[in-house]
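Missing here is one protein chain; the remaining ones are kept as they sit in the complex.
Up next is chain A:
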Amino acid sequence: MSDRPVSASNAESLFQLYRDKSPEKPGTDSKRKTVDLNGRDRYGFKISASFVDQEKYNKWWDQYSRYLIRRKLKWVKLMSKNGFEADEDSMPTKFPTRSEELKRYVRKGIPAEWRGNAWFYFCKGPERLSKNKGLYDNLCAKMDTLDEVNLEAIEKDLHRTFPDNIHFNDYSGEESLMIGSLRRVLRCYALYNPEIGYCQSLNFIAGQLLIFMDEEKTFWMLVIIHEKLLVDVHTMNLEGVSVHQGVLLLCFRQYLPLTWSVMREHDTINDDFLVNIPSLGICTTSWFMSLFIGILPVETVLRIWDCLFYEDSKSIFRISLGIFKLMEPQFVKTPEDELYHLIQSFPRTILNPNDLLDVCYRKLNSISHLKQQEIQLCKQYVINYRAKYKNLKHDDNNLLSNQERLKLLQEGIQEFGKPRVLKGLRWNSRLNKQIRKLRVESEHDI
């Protein structure tokens, strides 16, 4: 038998909280009652702890819950059309094969009670699980052998994970089943992937997954997320965090020139911005590290996760750009010393997920042209740039001479061949301009 105690999640009672079902009788208010469980949302989060007042929340929810019921019915139809037996009460574990139509459905939101299964399925979780039967249980059996540093770090954060969620903190004074599950998942993952171990923010990602699936699946989702979406983001040196910020800055330059120009103006972004990430860029590190948990309202985060797990890492950048796009009208007229505050507070106001997803995915919008290949190339460029910079840099002042900078930029261009290799990004032509400038300057130096 497994050493693993009963998992807290996946219990039928938990699903009852967030079922998208038509009201028994049309016109009754039963929907809202199931939501407002002593001022909690359908996942057990305290609404008062969210970022908007209860009245505004209820008004929005009244509309949005109708949308959810409509979407659920459409999903049921889609499933039947593809030969899956499904009705409002079923819990499918398999989903139709990938298609443009399915992608559209995912972007419009997966029914909440199907989310756990759907995320796991779209990430190819079932295959990983069947190839590695027993692996999680084996890790559980030896999880106490984890090193002291990681054990202590995990323990410090367990009770600080969603303290406003009833499943994590039931105010009984006793440790909730969910905290037990979270402890095991985080310890097992730290054992499984010593390069990462435990990094703060994994508690939030694992915690949110546990609301939708059992701990073994949560464990495999963590594995897949780090292979697919957050490569190197949680490692010891957090290099991936800086790389992602660098890529995002390059994306701003290409897709949100107005925002970029304001940033450049205020934050004196110099030519080394890929190495010394400017303060405004650093505000968004937690967006990546915690996959938007705590940054956006809960329902909005979940809709984003639908897209992330169906698609690939470009979605993180598209969503980030989308948030800035929505923020742009305010961003350009906000004084410099208020910008940090705006970047932090604005996302919390995006209560309606459709506002954000429309900006990210509507064909007319330039952000929707951002392709995965572009992100990959861009990422590789930033990685190489940073690595070379580190090799070249002087220990005394961390700055390059113009000649060294020139060499670095030329190598960057050579590596990626033709200047137009990245259709979307104009950074190559900009590099050429920089090179010309540097060449003149370094000739001057000599």
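Just so we're on the same page, contacts are C-beta pairs under 8 Å (C-beta built on N, C-alpha and C of every residue); 3 or more make two chains touch, one makes a residue touch a chain; residues count from 1.
The rule we apply is simple: contacts and distances are computed from a predicted model.
Undergrad: For the chain omitted from this view, which of "Elongator complex protein 5", "Phosphatidylinositol N-acetylglucosaminyltransferase subunit A", "Methionine--tRNA ligase, cytoplasmic" or "BA75_03090T0" is its UniProt protein name?
TA: "BA75_03090T0"
Undergrad: With the missing chain put back, one of A:H341, A:H369 or A:K390 would touch it. Which one?
TA: Answering carefully, the residue with contact to the hidden chain is A:H341.
Undergrad: Quick one: say which of A:N169, A:Q254 or A:T300 touches the chain that got left out.
TA: With A:N169, A:Q254 or A:T300 as choices, the missing chain is touched by A:N169.
Undergrad: Check the options A:M289, A:C307 or A:I323 and report the residue that touches the missing chain.
TA: Of the candidates A:M289, A:C307 or A:I323, A:M289 is in touch with the missing chain.
Undergrad: Which chain A residues would touch the chain omitted from the figure, given the whole complex?
TA: So the residues of chain A touching the missing chain come out as 149, 153, 156-157, 159-163, 169, 199-201, 203-204, 235-238, 241-242, 268, 270, 276-277, 279, 282-283, 285-286, 289-290, 294, 336-337, 340-341, 344, 394, 396-397, 399-402, 441-442, 445.
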